[in-house]
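Note that one protein chain is taken out, while the other chains of the complex remain in position.
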Amino acid sequence: MSRKAVEIAGRRLSLSNLEKDLYPSYGFTKAHILEYYLGIAKFILPHLKDRALTLKRYPEGVEKDFFFEKRCPSHHPEWVNTAEVSPDEGERMTVCLVNDLATLMWVENLASLELHVPLARVDSPETPDSMVFDLDPGDRANILSCARVALMLRDLLSGLRLTSYVKTSGKKGLHVYVPLNRKETTFENTKTFSKAVAEIMQKNYPNLVTAKMAKEYRKAKVFINWAQNDSSKTMICVYSLRAREKPVVSFPLAWKELENLSKQGDPEKLQIKHSEAVGRAEKQGDLFREVIVKKQKLPYL
Amino acid sequence: MAGKAIWKGYINFGDVNLPVKLHTAIKEDRIQFHLLHKRDHLKLRQQMICAFEKKPVPTEAQVKGFEVEEGKYIIVDPDEIEQTAPEDSRMIEVREFVKTEQIDPLFLERVYYLEPDVPLKGYDALVGALKEMEVAGICTWAMRKRYYLGALQTGGKILRLTTLRYADEVISLKSLELPDIPLSEKELKIGSDLINRLTAPFQPQKFENEHQKKLQSLIEKKARGEKIAVLRPRRLKPTAPDKLLQALEASLKKVA
Partner (left out) sequence: MQGIWSGTISFSLVAIPVDLVKAVDSGRVSFRMLHSKDYSPLQRRMFCPEEETMVPPDEIIRGYEIGPDKYILISDEELESVSPERSRTIEIVEFIDMDEVDPIYYDHPYYLIPSKGGEKAYRLLVEVMRRTHKAGLAKFVLGEREYLVAVYSSEGALALITLHYREEILPDEDISPKKGKIEDEEKSRIKQNIRKMMADFDPGKYADKRRKEIMDLLKKKAKEKAPVEAPEMEGEEGEGPADLVAALKESMRKVKKNR
């Protein structure tokens, strides 16, 4: 087991197990993971800032046990920002906030390959910054079906003057985000709105879309999981790695690109790998920036 | 009077096998409040409510689960958990001895007094040895279905057993990186002088729980129907970094 002491942005950190292969069938070690997150740091940090982190740790790699933690590991360095939350009006819990590069590296050193965050920030946990449409394909559907649904959602929402943004989940689905960024918004608002949208989609495209969670409704359809709009739920953070066979990333796509890829018909092209992710982000910037900046109001509520 | 005896065990190391009884050492005396409904002043009860149905759930319909992934749980049977509980072994095994001063107060949890049980031989000798060598025994034992780590020390004429926190339960200060702000020798000197001037011997009997007394008197006042003046909490203005030396000098003058 190797240990290496480094200094990152003025903080001292001890990195361990750098040669450990965490994606064994692909060949991607802890060092590679740290390298990825270092490269993507300036793009991912604004999306992690002040959000209660749920760590999903794979200390033995993606093929072995993982454990997920909402509590900030007690052995955290003092400079890691934390916050106290009371998810149940009873239990208090300390959570980590990945607010700087050193903390991101510390979290990745713990093999938290996947970073999941809530839609609201920790100081206003009942105020979602955006509304999300989590598109999840059934067993007999795939990401291309999700792309069709996502493009229709974009148009439907734009008819109500709402701008939306899309990213890959890094697995089989897509996530469509509608930025709101207003302190008056509640989860009640986003849940009601997204449910109404999901239901009208289901009504008009019953063979493609379902708004119901139960498995028997899903098989060849895309499930629009509107219930993710809740203070207790988390979403994979944009630019986070996924613990799949290959180090694929939850990556934002421009709508135009999604249209082209959808026409091309190759689902593999929608899986963005780590190396591609950093290069593209450097070239085109953070396509998801507007999700945390743009102010919009949900109409008709 | 010490608290009641809650457990019996044997202190064990080398050829020492000393029977003892554990007594609680701390008694907290607090004003207890009940939580009431504002509307009708009825006493409220804590209930477990089902998040889905929004209705109270009786104990028979409650199960324990461990969250492995968001919204997904492994159900555990109380009997299975029970099986992991250790048997009371009655043996307080001393694993090693350390210099008492090495034990950081962050690790100390709960103190028990140890009363010698029959047969009495050896207790005073152990007290003497620990005291003269200024050491504590680090021990492990199983009590009331839990495994404990503790420190065996002396307190006056008797032995005490203090439970210790496990290493990963104490949040580390080691990798501390608080901003390193340069301070002038003058500031440090005046600060040190000030502290020395304000130093007094530790006399805990000087301190009374005034808040408790004031709270009691508030309750009595309200009971008599008197009006209560609600005072705003005072917030001190923080000392600006460039005014620090000034504040220190003024403080020193004040105590001189």
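Letters are used for the chains, namely A and B, taken in the order the chains are written, and counting of residues starts over at 1 for each.
Please note the rule applied: a contact is a pair of C-beta atoms (placed from the backbone, for glycine too) under 8 Å apart; a residue touches a chain by one contact, two chains touch by 3 or more.
Please read these numbers as outputs of a predicted model, since none were measured by experiment.
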| item | value |
| --- | --- |
| Hidden partner interface residues of subunit A, rising order | 65, 71, 74, 78, 81-84, 88-91, 94, 122-123, 152, 155-157, 159-160, 191-193, 195-197, 199-200, 204, 212-213, 227, 299-301 |
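Keep in mind that, in the parts below, only the chains that are shown with their structure count from here on.
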| item | value |
| --- | --- |
| CA centroid of subunit A to CA centroid of subunit B, Å | 40 |
| Contact set on subunit A toward subunit B in their complex | 10-14, 54, 67-68, 74-79, 116, 233-234 |
| Subunit A partner contacts - residues on subunit B that touch it in the complex | 67-70, 168-173, 175-178 |
